[in-house]
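Input: one structure, supplied below.
A single protein chain has been removed from this complex, and every other one stays in its place.
Chain IDs A, B and C follow the sequence of writing; residue 1 opens each chain.
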Amino acid sequence: MQRVTIDPITRLEGHGKIEIFLDDDGDVANTYFQIPELRGFERFCVGRPVEELPLLTNRICGVCPEAHHMAGAKAADAVYNVEPPRTGKMLRELLYSGFYFTDHTTHFYALAGPDFVMGPTAPVAERNILGVIHKVGLEIGGKVIQARKYGHSIVEMIGGRKVHPCTSIPGGLTKGITEDQRKEIEEMGRWGIEFAQFSLSLFNDIVLGNKEYVELILGDIYTHQTYSIGLVDENNKVNFYDGKVSVVAPDGERIGKYAPSEYTDWIAERVEPWTYLKFPYLKKVGWKGFVDGKDSGVYFATPLSRLNAADSMATPLAQAEYEKFYETLGGKPVHQRLAIHWARLIELLYSAERIVELATDPEITSDDYHTVPTETPSEGVGIVEAPRGTLTHHYKTDERGIVTEVNLIVGTTNNYAPISMSIKKAAQSLIKKGTVVNEGLLNMVEMAFRAYDPCFGCATHSLPGQMPLEVTIRDANGEPIEVLKQFC
Amino acid sequence: MSEKVGVYVCHCGTNIAGTVDVENVSQWAAEHLEHRGVVIGRDYKFMCSSLGQELIQNDINELGLTRVVVAACSPHLHEQTFRTACARAGLNPYLCELVSIREQVSWVHTDKSAATAKAKAVISGGVERVRMDEPLQPLLVPIHPATMVVGGGIAGIQAALEIADSGRQVYLVEREPSIGGHMAQFDKTFPTLDCSACILTPKMVSVGSHPNITMLTWSEVENVDGYVGNFTVTVRQKARYVNTDSCTGCGICWEKCPKKILDDVYEAGFGQRKAIYTPFPQAVPKYPVIDVENCIYFIKGKCKACQIFCPTEPNSIDFEQQDELFDVQVGNIILATGYDLFDSSRIPQYGYGKHANVFSSLEFERMCNASGPTNGDILLRDKKTIPESVGIVHCVGSRDKNYNEYCSTICCMQSLKFAHLVMERTGAEVYNFYIDMRTAFKDYEEFYQRVLEEGGHFIRGKVAEITDAARTPEEEGKLIIQAEDTLIGKQRRIPVDMVILSAAIEPRYDAQEVAKQFGIACSANNWFIERHPKLDPVSTMTEGIFIAGCVQGPKDIPASVVQGAAAAARVLARIQQGEISLEPVRASVNEDKCSGCRICNNLCPFNAIIFHEDRMVTEVNPALCQGCGTCVAACPAGAISGTGYSNEQIFAQIDGLLMLNLEQPLEVVVG
Amino acid sequence: MTDTFEPVIIGFTCNWCSYRAADLAGTARVKYPPNIRLIRLMCSGRLDPTFVIKALSGGADGVLITGCHPGECHYIEQNYKALRRYLLLRRTLQGLGVEPERVKLVWASAAEGVRLAAEFTKMVEEVRALGPLNWPNWLQGNGYSAKIESQPEEVAA
Partner (left out) sequence: MSTNGKPKFAMYWAASCGGCEIAVLNIGEKILDVDANFEIAFWPVAMDAKYKDVEAMPDKSILLTLFNGGIRNKENEEIAHLLRRKSQILVAFGSCACEGCIPGLANLSKPQDIFDTVYRSVSTENPDQIQPQYEFQMPEGQITIPEFYPVLKTLDQVVPVDYYMPGCPPESHQIAAVVDLVIQVLKGEATLPPAGATIGAGESTVCDDCPRERNVKTIKEFVRIQDVKRIDPDLCLLEQGIPCNGLATRNGCGALCPTASAQCIGCYGPADGVVDYGARLITAYASVIDSNDPEEINRILDGIPDPVGQFYRFNLAGSIMRAGTPAWRGNGSEGG
C-alpha cells in the first residue's frame, strides 16, 4: 500500500495533516485529514469569571477573534439572561460587520484569488496575490490593503483593539462611539459597498467569463450533497450576529430552525481516535459516516450554506446578487463547493451595506450601550456566524458567574467532516492508477478544502500566502518513492 | 568582578560548638561554596573577641576579601561589632553579614547532625545574600537646634526646662489654658505628702518666664511635616478672646461673669468654674480664656460683663479674636501628652454616677485640695456630712480583662495616700480593697506600713458590687461594698458612708490620631511604643520623635520627671552633635520604571512617599523613609528598590537556604 | 537518611518582633525542629509575595510569615499590609494547588519566644503530615488537580 502525506503547516487547534492511502492499484483507498493539536480551552475556561470568556476565547484564533468575542459575549448575556440595549447590539453587529468585510476581502483576494485568476495549474511562483495584482492591475492591490485597513479600523474603534477586541461584556459594551467615529465608519462603509461591487464584477469577468472555471465549479469533483446550516433573522434572511440557525436538507427542504439554547437537540459531535478534532453532525439525522445524502448527518457551514439556509438577503444590493447567484447556478440549494467563493463575495457586499445601515441609525451614537445584569447567572448559549461557519459557545456557571462548564463548537469544526469528504473525493478523482501526481494536481486537492476557508489556513490571509503541502508517495513497504512539494 | 567571600564560624565557647560541628561547617563552606566565591572558611573560639575580629581584618587585608559572613550569635547582638571590624580593615561595613547559628541553631536544636546541616544552610543563605550586598553609606541629616515639647504636664515641663536651661530654644504646646497637667489637680503627693502645688508651681513659673521657652497654651498641633532634624510643625493657637498683651490676670472678669459651669477638666466634674476662667489660681499663664460654648454673649449675643468690668487699658476682652495658625521649625519633638482617667461609670456594679457618695479618685483629689470645691474638707456629696467610714477600691478598670489588663502602677500608692488623708482629716474607718499591694520604689513600702499602723483596714479581694440595697438594719442608709476576702476565703459586706474608686490611667482618647500625626506607633492598648522597652524607653521608631511620661505607659510623678529629663538629654545630645547619622536602609524609586500608578502613595505612615503630579512619578524622601520596605514590596512595576533588604538579597538568601546554590554555576547565563 | 519526611520551611521574620522572639527562644533554650530556616526582614510589610512563591518553587515545603501583633508594628501599621497580601496570596496559591497549611501567617511579639517556637513546631508537623509540596513532580503532569475546596482559615493570633 502506498501512502501520500500532505503535511500543511496550518492552523486552528494545530496543524492540518492529510494522509492519502493508495491501494495496490495506485488508486486512493482512503484519506485521513488529521488535526494534530489540542489546547483544551473547554477545560481551562472552567473556574474563570464568565465575563472573561469573551477575552479568553479570543485566543482560540487570532484570525477570527471577533467571532469568539461575539459568541462569548452573547453566551455571557444569556448566562445572565440580560439583553443589551438596542445600541449595544447594533454596535456589536457593526464591529462584526467590519470584521466580515476585512476577513472576506482577504480570503478572496489573497487565498482564493490566485486559484481563479491565475488558474489552478499556473506555476507556483505566479500563484499568489502578487500574481493576481500583476494580472488585474496594481490598483487592486491598493484597494485590497485599503479594504483590510477599513475593516480593522471599525473593529478597533468599537472593540478597542485590532486583534483580540476587548469591549464586549455581559449586557453590552464598555463604551460607545462618537459622532466623528460614526461618520468615519459610514464613509468607510460606503466605500466598502463600491469595493464589494467591484469585486463581484471582477469575479464575473474573470471566473464566470471563463468556461474552464465554470466547468470546474460545476463539475462533480467539487460537489457534495450535504445539509446546509446558517444563521437567519426572523424573516429568514442571512444574519451574521443574531437569530436562529436554519437547517436545510440537501434537497432544499428546511427541516427546522433552532435557537441557540436548543443546539444540543440538533448538533452532536463524534470523536475519532486518530485526530484531536471532533466531527459535528446533525443529531436528528444521525452519523452515517463520511457520506453524502439526506440520510447522513454531515452538514456544512460556510457562506454558501448560509445562502442555502436562508430565503434571501437583508440588504437590496446583496439580494440582487443573491438572485443572480441562484439563477446562474441552477436554483437552490447549490452544492458545488467552489461556489463558496462567489457566495463569500455576496456576503462581502452584504457586510458593507450593513455597515452603512448601522452607521446611519440615529441611535448608534447613544450612550445606552450597556444593561447591568440583575439576574443570577446560570447557563447560556451564544451563536454567531463566523466567516468559516456557525460558532457556538455554551457556558454554565455557578451563582457567582464562575464558569463550571464550557462547550465550544468552533466555526471550522462544523466543516471537518465535509472537508474530509471533499479531500477524499478530490483525491479519488485526481489520483488514479498510473496518474503522476504533479503540483497543479495537488493544488486541486487543496482547492477542495481551501474553499471552506478553514481556519487552520485562514491565517495565510493577505500576504503572498501559500499553504505548504508535502506529498509523500510511498510504496507498499512504506518507503517513499517520490516526494512532491508545493506551496499554494 | 567576582567576589571573594570569607566565612567565619564562631564556637562561642561551647554555646555553638557543643551542638554544631563548627570545624566541619567552616571546611564545608570553603569546599562546597568555593564556586560561589568563598575563598576562606575559618572557625574560632570567640569571633567577637578582639583576636577573632583581627582574624577577619587580616584576611580582608591579606586575602583581599570583598565580602564577609560571620556565623555566630544574633545580629542584634554583634552585627555592629563585625561591621565595625570590617570597616577598620577598609571594607564597607554593609558588606558583612552576621548569620545566627546560636539563637537559631545551637540553642534550639539538640541533634548534632541536624543542627550542623542547618548551620550549613544558614551560612549558605548568608553567602548568597552577602554576594548581593551593596556598599552603603549612612545618611547624615543636620539637626535644627529648636525643640518642640507637646504637653505641659510635669513630664513636658521637666523636658522643656532641661533643654531651655542648656540654652536651646523650646516650644511648649499645651491644649488647656494653663500648663500643669494632672499634677496641678492633686493636693498631696505620695509617699512624702508634699503639697503638689508647692513643688509644681515654681516649675510652672520658671517655664512661663524662661527666655528660651515659647509657651503655646490653649494650642494644638495641627500638622507635622518634615523629618528628623527638620520638622515643620503647624500649631493652632485657639482664640482666648482675651488680649494677653494688656491682661494682668487680675481676676475681675471671672468674678463678674454670671455664668457658672460644672468643670469637667480641672475639677474633674466635682466643682464649678465661670464661662471666662483660668483653670486654677496658680495657672501659668495667668490669662483667662472664654469658653464660647457656655458664654452668654456667644450664645445670646448680649452680656459682655467681662468686657464691661475689665479694668485694663486698652480693654483686654476681645470677642473678635480668631484662632491663629503658625509654623514652627524644630529639629526634635518630645511628646508628653499624658493620660485620661478611666471613666468609672463603665463598671455599672460600682455605682459611680448612680450612688452619690461613690467618688472617682480625681474627684477625691479635688476634695482634699485646699483650693478645691470643699476647701480641703472631706465631705459627702451633700458637702456637709463628714463620713464615718470610707471604702477605697483599688484597680478600678485596671488588671481587669473587661477593661484594661495592665496595672495602672499608681493606684496602690494613691489609695494609701487617700486612706491616710481620710484618717487624718476625718478619723473615719478606712477599708482598702486591693488585689495585690504594689509598693515598689523608694519609701513606698514604708508608707504602706505607716498607713497600716494608722489603723487602715485592708481586704484582699476584688470588689463585686457597691450597692445601697441594705440587708440588715446596720446597712441601712449606707453603701455596702461586697467583696470576697481571699485571705479568709469569705464573702464580706462592708457598709460605708463613702467610696473612693482608684480609677485606671488610660491613654488619651485621641492617642491614635496623635500617633498618626507624628508618625509613631501605638500598642494594642494605645500607649505609644518606645524604640526598645528596656534600652531605649524614650525614643520611638521615628527618628526625632521622643516620648515622656504617661503617654508611654502608666507611671507616677518621679518616673515621669525622669523620662522628661531623659528625653531632653537625648535631644540635647542630638543638637550638640549637629547632625544625625541614619541607617542607610531606605527605599528609592526608579523614575524610568515608575508608571505613576499611585499604588504606593497611601502606604507610608511616615509620609516619605511624594507624588509629582507634573511628571506623574512617585519619589521617596530618604530622610523620612524608615526603611520598612512596604512600598518596595508593593510596587506593581518593581520600580521601587530598597537598600539593605533588596529583592536580589532576599532571593539569593532563599536560594542559599534551600541549597540551590550548590549546583549553580557562578556565571548564570540569562535566557 | 531517615524514613520520615523532613520538610524544609522558610520563615520570614520582622526585625523588631518575631526575629527577636526567635532570639529569645534561643536564649531561653526552647527546642523546636531544625526544619525551619529564617530570613530577617525589617518588617513584615517588606514581605513581597514573590518571596513566598520563590521559596515554594525553589523547593520549600512550607513558608511561615511572622510579624508584630496587629497594632504593635514598629512601622505603625505595615503588618496590616502583610496581612492583606497574605490573605490574597493564600487564595491564589490555593487555586494553584498549594494546601493552605503550607503558607501561614503568625503574629509574635519580641517577648513571645516560647510561643513562636511552639508555632514553628506546629508548622513543621503540619507540613510533615502533608508530605512534600512536590511541585517539580506536579510540573511533569503527575500532580493533582488544582482545586482545593476548603476555605482559608483565620490568621493565627
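By our rule, contacts are C-beta pairs under 8 Å (C-beta built on N, C-alpha and C of every residue); 3 or more make two chains touch, one makes a residue touch a chain.
These numbers come from a predicted model, not from an experiment.
**Q** Tell me which of B:G271, B:G596, B:P622 or B:G644 is the one touching the absent chain.
**A** Spelled out, the listed residue whose C-beta touches the missing chain is B:G596.
**Q** Among A:E37, A:E83, A:E184 or A:D311, which one is in touch with the chain left out?
**A** Missing-chain contact among the listed residues: A:E37.
**Q** Touch as defined at the start, partner being the missing chain; which of C:A22, C:M42 or C:L56 qualifies?
**A** Going through C:A22, C:M42 or C:L56 one by one, C:L56 is the residue touching the chain not shown.
**Q** Pick from B:R36, B:R67 or B:K118: which residue touches the chain that isn't shown?
**A** If we include the chain that is not displayed, B:K118 is the one touching it.
**Q** I need the residue numbers on subunit B that touch the omitted chain, in ascending order.
**A** 111, 113-114, 116-118, 121, 592-603, 611, 616, 630, 633-639, 647, 651, 658-660, 662, 669-671
**Q** Name every residue on subunit A in touch with the hidden partner chain.
**A** Residues in contact with the chain left out: 1, 3, 9, 11, 14-15, 17, 19, 21, 29-30, 32, 34, 36-49, 51-52, 55-56, 59-63, 65, 76, 80, 124, 145, 149, 152, 159-164, 166-167, 169-171, 174-175, 263-264, 267-276, 278, 280, 283, 287, 370, 372-373, 394, 400-402, 405, 407, 409, 458-466, 468, 470, 478, 485-487.
**Q** What residues on subunit C make contact with the chain left out of this view?
**A** Output for subunit C: 1-2, 6-8, 34-35, 48-50, 53-54, 56-60, 70, 77, 80-81, 83-85, 87-89, 91-92, 95-97, 132, 135-136, 139-143, 145-146, 152, 154-155.
Everything below uses one rule, namely that only the chains that are shown with their structure count from here on.
**Q** Which of line, ring, star, complete and other names the graph you get from chains that touch?
**A** Topology of touching chains reads as other, fitting no named class.
**Q** Of all the chains, which has the CA centre nearest the overall CA centre?
**A** C
**Q** I'd like to verify one number: the distance from the centre of subunit A to the centre of subunit C, where each centre is the average of its C-alpha atoms, in whole angstrom.
**A** Chain centres of subunit A and subunit C, defined by C-alpha means, are spaced 53 Å apart.
**Q** Could you tell me the distance, in whole angstrom, between the mean C-alpha positions of subunit B and subunit C?
**A** 31
**Q** Between subunit A and subunit B, what is the separation of their C-alpha centroids in Å?
**A** The computed centroid separation for subunit A versus subunit B comes out at 75 Å.
**Q** Using the touch rule from the top of the page, what residues of subunit C touch 2 or more other chains?
**A** As it turns out, subunit C has no residue touching two or more other chains.
**Q** Of all residues in subunit C, which touch subunit B in the complex?
**A** Subunit C reaches subunit B through residues 8, 10, 16, 19-20, 22-23, 25-27, 29-34, 37-43, 45-48, 50-51, 54-55, 58-60, 69-78, 81, 85, 117.
**Q** Could you list, by residue number, the parts of subunit B that touch subunit C in their complex?
**A** Subunit B residues touching subunit C: 74-76, 100, 102-105, 107-111, 114-115, 117-118, 121-122, 125, 515-516, 519-524, 529, 541, 585, 603, 605-606, 626-630, 632-634, 642, 644-645, 647, 650-651, 653-655, 657-658, 660.
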